[in-house]
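Of the protein chains in this complex, all but one are displayed in their positions.
We call the chains A and B, going by the order they appear; numbering starts again at 1 in every chain.
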Amino acid sequence: MGRGPVAALIYGGSGVAALLVTGVAFAFLIQGDSPWHLKIPIGPPGLGASLVLDGLSAVFLLAVGLAGATASVFGWGYGRDGAHKPGHHGPAPARVLPFFPLFLAGMVMVLLAGDAFGFLFGWEVMSVASWLLVLSTHDEPETPRAARLYLVMAAIGSLCLMVSFGLLAGPEAAFSFTAMREQGVGDGLTALAVVLAVLGAGSKAGLVPLHIWLPLAHPAAPSHVSALMSGVMTKVALYGLCRILFDLAGMPDWWWGALLAALGSLTAVAGVLYALLQDDIKRLLAYSTVENVGFICLSLGLALMFKADGKPVIAALAFSAALLHVLNHSLFKTLLFYGAGAVVAATGTRSLETLGGLIHRLPRTAPLLLIGSAAASALPPLNGFASEWLGFQAILNGPQLSLWGLKVGVMVVGVFAALAAALAAACFLRFFGIAFLGRPRSAEAVAAQEVTAPLQLAMVVPALLCVLVGILPGLVLRLLHDAAAIAVGTALPASGSLGWLWLAPVGQAGGLAGNSYSGFFVLLVAGGLALLVFRLIRRHAASGLRRADAWGCGYPPVGPVSQYSGASFAQPLRRVFASGVFQAREQVSMPEPGETGAASHLLRWRDPAWDFVARPVWATVDWLAGRLNHLQFLTIRRYLMLMFATLVTLLAIMAVLA
Amino acid sequence: MTSVLLSVLFQLVQLALVLAVAPLLTGCVRFAKARLLGRSGADPLQPYRTLLRLFRKEAVVAHGTSWLFRAAPYAVFTLIWLAAGLVPTFSTQLVLAPAADLIALVALLGSARFFTILAGMDAGTAFGGIGASREAMIATLAEPAMLMVIFTLAILLQTTSLAGIVETILGQGVGLRISLALGLVSLLMVAIAEAGRIPIDNPSTHLELTMVHEAMVLEYSGRHLALMELAGMLRLLLFMALIACVFCPWGIARAGDGPLVWLLGLVTFFGKMMVAVAALAVFETSIAKMRVFRIGEFLGGALLLGLLASIFLFVSTGFKG
Partner (left out) sequence: MGEIGYDVAHLLGTSILLVSFALLYQRRLTSLINAFAVQSVLLAAAAAWQGWIQASPHLYLTALIALVLKAVVIPVALHRIIARLGIHRTIERVLGVASTLALAVGLVALSLALVLPLAGEAAALTREDLALALSVVLLALLMMISRRNAIGQVVGFMSLENGLILAAIGVKGMPLVVEMSVAFAVMVAFIIFGVFFFQIRERFDSLDVQYLERFRGEGDR
């Protein structure tokens, strides 16, 4: 590509900076310090700006830093790798390189901001940089549409957040978080601010039905950027949600939690159902992000309800589950996106129906992706299960809420969480099974070659961390103490007498007690038993192994097309779950006996979010744009008149207010 | 110290016990079914012989399968064995009890299924795919249904630990509750689905298009098949033991009981298993297998029953809100 040294410099610099950020966040969390404040001289006049690092932002910073470091490695290796592959063009480096560090910096800025101004500034940098990164693949057919939709949704989201902060700042214009926290602005305004925050941050995080842009925009970017967008940018949005709802807005009402839990449940199940219907692997992963954001929001909603109900210990349990899942999801989702990037680099295609048998061609990537898929499916002893387990424990405390409606409601939330977890497993079975197992379905899949070492390294790190966090979640939970203390007023009590190898939330009087789980021991015992079985069979059973044609009930092998495809794997699930909501319909036309024409199978489904949310929004925006269009063709006198009218109106408002 | 040693000992005995009894249980079910159908039936000990024969045979592996295909039987068997070792059969004093509660038990079974499905897809045959996709559909409904039953139990008994559940039921009693009845029905439906029994799946079918579990292990032979079969038998035992231990825990020895109670626990365990075998055999011979796309309704019903069970908890006296 001819830009080797520049790319190395930029990615190397970003990687080192990200590692530094990780280190700072980690050190801060380990020490459990009081927040670090830093005044910076720039900013809006009279307000200044400040940076604050506290327990809550440090947790998110940890996720951003780690993902940023691995993404830098992957991005560097991806650029080099792409150059060698004929027929596969990555985006031009000039369209990626300048914006990648900017994107990272924007996210860090949001997390470190100590006032609304810094927060919104970082938010805009993050949005615009990621938008430009999405546009870097502008020559692909779907990108322009994705980018346009993203821009509109990001603008609406920013607007909501801006108004939300404005409301919270109150008449005193207290834009620093410390001041905002100390003053109350009255119930009505706070309620409005909360709803706007859910809309603004929720649209960025991908809450259904505001998620429509996400599965288009995330996959359109280069894979390491997709990993960042899906793995951590959604988390930065959730950080905004946590900051406003748990910290700045004061004591919550019960309905905040109910709203968030309801949206989260819907998002979790809908996200994974969408994922099951996808053919594009990167889009599948993006929808799975929607699902995980749903699970996190559901736990956050529970935490809010318990906090409002005066049960801070259980609130801490739910909140810790949410934060642990934030970390876990950022780990396995970056891993999975790198894996998808590796598949794209190796085959040049993203369609499940053209993959298959990659476990033979990508012998190192495959086991790493297997770990990622298993973690995303919440299988023990990996990390996804640890946070899911904690979430379920929080749900089980639901009957302690005092409102009857919420008691019953939490049970329904439990069904949704369980359904989402089970569907996620099916979704990742489909992802891994169709792409990596079986026989290759296309020439590209046959010709695939293992990716280079940097790409593998970028996958090994999160994979190892997935296992590590899975077996020792207790250690990670300790890092979350400060965050829980900030958000709900108390930290999750230490795991009793059992020590750090255990997850054992201790409920308060009358709560659940004695529940425990230890990924470490599960892994240890399962490993020991497996070894025992293996040794016994080695010693006592026949050891012969012969290769032969597949049996397949005696039917002669008829090429790879006779395999189950991604669409056929999902067919039973589609019939059960998607025929109602998504109106999934299939049409099969078989040629008459004797004819030689091909049979065809047509699958159609509709997205209700598009029908009921996106189209109306789109129509409104179009209408507005059409109206504003006229403004471009006015005479100078008219323009002056407009400006004059604006000035007078503003003056009049000032006069009335004063 | 002695109690720790004892719980380690009991854990080992339990692991050995479930492994030793599982084939017998399957043999008994087959025998009872054959008798009910008017056939003389094979010896209940026949599964042991079948397994031995399979272990002694050379394994044939399809071209184009990966290491995952050969590793899966070990993973599946170990995970199910571990899960079966967690369900108290004759004593609640198990050293692994705190390491994995009921939710983790469901997840362990889920992991085993994960590897079974992947193994089914590895050979790249049509039948493996059929089995895999159907099993995935069954699992997505059965797993939440089972979790809802667990939620109900956990809220009622204030614990998700199996040992804790048994201790509470034996200690304080829970009284007559509709939630438990609903939970039992839901769990029975889930167990039928998860263990691959009629009317969801037919363990003895060799008609290609009706297979679910059999289709996934179609390519296995020799020791690999033996492990998969044994895992299937263990899973049947696990669900029988689970239902017995939650809904009929009487007889299970608790911490501090003496050797006589342990023995009693063993005897009652065998008694319960034989009752379960008889019930399963009668049930399976009296109904027909259902169409694949009715399974969604069946398990959806189980899920709703589980949800109802947990909602009905709120309409009972013992519940303190």
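Brief remarks follow.
By our rule, a contact is a pair of C-beta atoms (placed from the backbone, for glycine too) under 8 Å apart; a residue touches a chain by one contact, two chains touch by 3 or more.
No experiment lies behind these values; they were computed from the predicted model shown.
Within the whole complex, touches from the chain that is not shown fall on A, B.
Across A:A105, A:V412 or A:L603, the single residue that touches the chain missing here is A:V412. The residue from B:V106, B:I169, B:V292 or B:L308 that touches the chain not shown here is B:L308. In the full complex, chain A touches the omitted chain through residues 403-405, 407-409, 411-412, 580. Take chain B: the residues that touch the chain left off the picture are 175-178, 182, 296-297, 300-301, 304, 307-308, 311-312, 314-317.
The rule we apply is simple: only the chains that are shown with their structure count from here on.
Taking each chain's centre as the average of its CA atoms, chain A and chain B sit 34 Å apart. Interface residues of chain B facing chain A in the complex, by the touch rule stated above, are 15, 55-68, 74-75, 77-79, 81-82, 96, 98-101, 103-104, 107-108, 110-111, 114, 117-118, 121-130, 132-134, 136-137, 139-141, 143-144, 147-148, 151, 154-155, 158-161, 164, 208, 218-219, 222-223, 226-227, 292-293, 296, 300, 303, 306-307, 310-311, 313-314, 319-321. For chain A in complex with chain B, the residues that touch the partner chain are 356-357, 359-360, 366, 370, 374, 377-380, 385, 389, 392-393, 395-396, 398-400, 402, 404, 407-408, 411-412, 414-415, 418-419, 421-423, 425-426, 429-430, 432-434, 437-439, 498, 502, 504, 510-518, 521-522, 525-526, 529-530, 533-534, 537, 540-542, 544-553, 555, 557, 560, 562-564, 568-573, 575-577.
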